[in-house]
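Scroll down for the structure; my scribbles are underneath it.
A single protein chain has been omitted; all remaining protein chains appear in their positions.
First chain written, first letter: the chains are A, B and C, and each begins at residue 1.
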Amino acid sequence: MASEPVATTTYTAAEMMIIAASRSLRNDDICFVGIGAPSAACNLARLTHAPDITLIYESGTIGTKPDILPLSIGDPELCETAITTVSVPEMFQYWLQGGRISVGFLGGAQIDRFSNINSTVIGDYAHPTVRLPGAGGAPEIASCCQQIYVIMRQNRRSFVPQVDFITSFGHGTGGDARQRLGLRTAGPSLIVTDLCLMRPDSESKELIVVAIHPGVTREQIMEATGWPIRFADHVEQTPPPTDGELTILRELQTRTAQAHSDEKRDHS
Amino acid sequence: MASEPVATTTYTAAEMMIIAASRSLRNDDICFVGIGAPSAACNLARLTHAPDITLIYESGTIGTKPDILPLSIGDPELCETAITTVSVPEMFQYWLQGGRISVGFLGGAQIDRFSNINSTVIGDYAHPTVRLPGAGGAPEIASCCQQIYVIMRQNRRSFVPQVDFITSFGHGTGGDARQRLGLRTAGPSLIVTDLCLMRPDSESKELIVVAIHPGVTREQIMEATGWPIRFADHVEQTPPPTDGELTILRELQTRTAQAHSDEKRDHS
Amino acid sequence: MTAFLSLPEAIAQYVHDGDTVALEGFTHLISFAAGHEIIRQKKSNLTLVRMTPDLIYDQLIGMGCARKLIFSWGGNPGVGSLHQLRDAVEHSWPRPLELEEHSHAAMAHAYAAGAAGLPCAIFRGYAGSDLVGKHSNIRFIECPFTGERLAAVPAIRPDVGIIHAQRADRKGNILIEGIVGVQKEVVLAATLAVVTVEEITDELHAPSPNAVVLPYWTVSAVVLAPEGARPSYAHGYYGRDNAFYTAWDTIARDRESFLSWMREHVLGDRK
Partner (left out) sequence: MTAFLSLPEAIAQYVHDGDTVALEGFTHLISFAAGHEIIRQKKSNLTLVRMTPDLIYDQLIGMGCARKLIFSWGGNPGVGSLHQLRDAVEHSWPRPLELEEHSHAAMAHAYAAGAAGLPCAIFRGYAGSDLVGKHSNIRFIECPFTGERLAAVPAIRPDVGIIHAQRADRKGNILIEGIVGVQKEVVLAATLAVVTVEEITDELHAPSPNAVVLPYWTVSAVVLAPEGARPSYAHGYYGRDNAFYTAWDTIARDRESFLSWMREHVLGDRK
C-alpha cells in the first residue's frame, strides 16, 4: 500500500498541522468532522492511535470509516462505511443539539484572539469584498459540541484582532462570555495551525501559544498573528511527525487524489 | 374462505354500524384508524368498495393491509403489510400534525350534542368513578385530521348532554367554536351508531339524525340519546347490509378471532 | 463504553428507588423481562413514564413499585382497562398513584425534545381539551412569526430509559426494526439507557443504510434477554401473544388472582 518511502526529516507544514490535530483526538471521542483538514486529521487519528474513534459527518453518516477522504461532506464512502445514516434534521436535532458530540472540528477564513470564527464574508455583510460559503453547521457545532478544535493555516489575513463577521461564537469578548450567553459547552479549547498549538487562557480566554512545531520560531508566529500573541509560561515543542504518521497520512492522501480524479467512479 | 352461509335478512346492529361506517369512506381517503370498530370499518371498506384506501395506525404503520384485524394498534400484521413504518414522533409530527390525514376515526365512552368526546374519566377527574384509558392520540386526531368520523354504540350513558371530560374537542359549545380556537379542520362531521347516522347542523353544529338504520324507530333513537335529539327534514333510511358486505365482514372477524386465540403465534 | 451485563446486574446497577424510569416500546418490543426484574428487585417510589402503560406497567403498579405515572393511554389494547392501574387510581391500592396525563402527540414530541437536547417541545395540540390545567406541564406559547398559540410540554428526560431490541453486535451497537415507536428517542433522552436484546451477533446485519441503529456509545448496558418482550413481540423473532393480552383482563381484575399470578410467573422465576 505504501506509495513512496518516507524520510523522517521531510514533511510539510500542512502535514505537521494535520498530524498535530490528529494527536489531539482520543480513541473514545465522538467527532463532528468538517471537510478538508479536519477530515484528514480525524481519519488519520482513526488509522493510527484511535481506531475506535466515532466520526460523524453532518450529512447524517454516523460511525463512518472511509478508505479515502471525502471531497464533500456526503460522499458515497461515508454512507457506505457508516454504522447508520440518519436524516439531516435528525443529525442536527438528536445528535448535534442532543449533546452527543465530544469534539467538533471547525475551520474558517478568519479567527480572532477570542476564537470567534468567520466563514461568512470578508468586508461588510451587505457589500462584501469576498462572499464566503457561509455558516453551514458551524454556529451550532460551536455551541453544542462539548469542545471545539479549530484547524487553520496561520497568517495575518486569517488570524485577525477582530473577525469581520462572527459566524461561530467562540469566547466572544473573552472571560465568561459563553456562560453569559447561556452556553454550557467549553467552546474552542485548541487551535491547531501550521506553526503551533494555541489554547485559550483559562481566565481571559485569549489565545495563548502552548506548543510550537519543530523549526518554527516565536518571531514567525508573532508575524503570522494579527494581534500581539502571547506565549504560555512553558511552551512545549510539538514532537515531529513519526514515520508511521507520515506514511499513513500520505497513503490516505494518495488514495484520495486517485479516487477523486477518476471521473464518474461507480459505487453501485 | 367463507365460514358460514349468510342470510340477507339476518345481521346484528353492530354489523350494521360497522358496515354503515365503512360506506362513508372513499377510495382516496387517507385514514387514521383506531382499534376496534373503526379498524373493522376501515378494513371492510378496503376489502369492498375502497381497495386503494390508505390506512394509517398511530404505531407508525402507513398504507397497511392487514389480513386480520389487529388487537392492538401495533400488531405485527400492521407493520408486515405496510408500505413503510415510521417512528411514533414522526407519525405525530409529519403525518398527523402535518395535515396529511383526510379522515380520523374516533370512538369514546361519551359524546355530547356538539360531538365533544370523553375517553378519560367518568365522574370527577381527581376522584373518578371510572378511570378510562385516556386520550392516546385522540385530542390531536380531532384537531388535525381534515374531518372526523365517530363510531359508537348509542345509549343514554354514551350519548350525554354534556361529557364529564372533554378529551377530544368536537364543536365545543357549537357554532364557530372551532374557528375561535384557531382550528382549521372540519372536526366531527359524521357519527355512526348502531341505530343511525348523525351529522352536525351546518350552523349550530348540534348533532342531527340524517339516516336511520333498517328496523330502528325514531323513538328508539330518542330513548337512546341523553338530550332531545333532532331529526333532519329528510331523514334517509340506511340501506341494509348487502350479502357481500356481511360475508366479507364476517370472514374478516372469523379470521381475526382464530388468529387472536392462537397463543404465541409466530411471525418470525 | 457499553457494559454487557446480566439482567439482574443491569437493573441493580441502573435502576434506583425514586428514579424516573421509562420502559418504552409502542405495542412492540415491550421490555417485559426488564420490568419483571424491577418487580423482583422490589424497586419503589418510581416515576414511571410510558406512552401506553400496557400490561407491564399494570404489573409494576399492582406490585407497588410506582408513585407516579406519566402516560398518554393506559389501557389493555383492544381488550379494555388495566385493572391494577384503575385500582391504584380509583382506590389507591396498593398505594396512591399520581398521574401526569398527556396525549400521544404531546409525549411523542416531548420524547423527541428530550432526545434533541431541548428544554421543551412545541406542537399544535390540546386544543379545547380538558387535559389542559390538570397539571403544570401543559403550557402555551405564541409563535414569534404568526402569533399562533401553540402547546408546549417539557422534554422527557428519564433517569433511566429501558428498551428491548432485536439485536446487538459485540461492540453494543443496537438494531431496532419494525414498529420503532419512541425507542431511539427514549435512549437518547435518558441519562442512562439499558437495552435488552433477542440476540448478540458478531455483525449487526442492518438491512439498509437507514436502518434504526443506536451506536454503542449511546447505551449504558446491553443485556441478552431472548424472548424478553413476551407477551409483546419482536418483529422478525416472534409474534404478539394476543391470547395472553385477552387473558390478562381476567387475571388482573381481581387483587388475589393478580398477586397469585405474579407470585407464580414473576416472583417465582428466581431465588
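The rule is short, and it goes like this: a contact is a pair of C-beta atoms (placed from the backbone, for glycine too) under 8 Å apart; a residue touches a chain by one contact, two chains touch by 3 or more.
As the structure is a computational prediction, the values presented were derived from the model and not from experiment.
> The chain left out touches which of the shown chains?
The chain that is not shown touches these displayed chains: A, B, C.
> Could you tell me which of A:Ser59, A:Gln110 or A:Thr238 touches the chain that is not displayed?
A:Ser59
> So one chain is hidden, and I want to know which residue out of B:Ala14, B:Ile83 or B:Ala257 touches that hidden chain in the complete assembly.
That would be B:Ile83, which touches the missing chain.
> Can you tell me which of A:Val33, A:Leu47 or A:Cys79 touches the chain that was removed from the display?
A:Cys79
> Which candidate, C:Val180, C:Ala193, C:Val219 or C:Ala252, sits in contact with the chain we can't see?
C:Val180
> What residue numbers in chain A mark contact with the hidden partner chain?
These residues touch the chain not displayed: 35-36, 58-61, 70-76, 78-80, 85-89, 91-93, 96-97, 116, 120, 125, 128-140, 142-144, 165-169, 172, 177, 181-183, 259-268.
> Applying the definition given at the start, please give the residues of chain C touching the unseen chain.
Residues 116-120, 122-124, 137, 139-141, 143-146, 148, 150, 152, 154, 177-178, 180, 207-212, 235 of chain C touch the chain absent from view.
> Under the stated touch rule, tell me which residues of chain B contact the chain that is not displayed.
28, 30, 54, 62-63, 79-80, 82-86, 93-94, 97-100, 144
Convention: only the chains that are shown with their structure count from here on.
> Let me check something: if the centre of a chain is the mean of its CA atoms, which chain is farthest from chain B?
A
> What chain sits nearest the middle when you go by CA atom centres?
Chain C is the most central one.
> I'd like to verify one number: the distance from the centre of chain A to the centre of chain C, where each centre is the average of its C-alpha atoms, in whole angstrom.
For chain A versus chain C, the centre distance works out to 40 Å.
> Please tell me the distance, in whole Å, between the geometric centres of chain A and chain B computed from their C-alpha atoms.
That pair's centroid distance is 57 Å.
> Would you kindly tell me how far, in whole Å, the mean C-alpha position of chain C lies from that of chain B?
28
> Can you list every residue of chain B that touches 2 or more other chains, as numbers and ranges?
Within chain B, no residue contacts more than one other chain.
> Return the residues of chain C touching two or more other chains; collapse runs of consecutive numbers into ranges.
112, 184-185, 212
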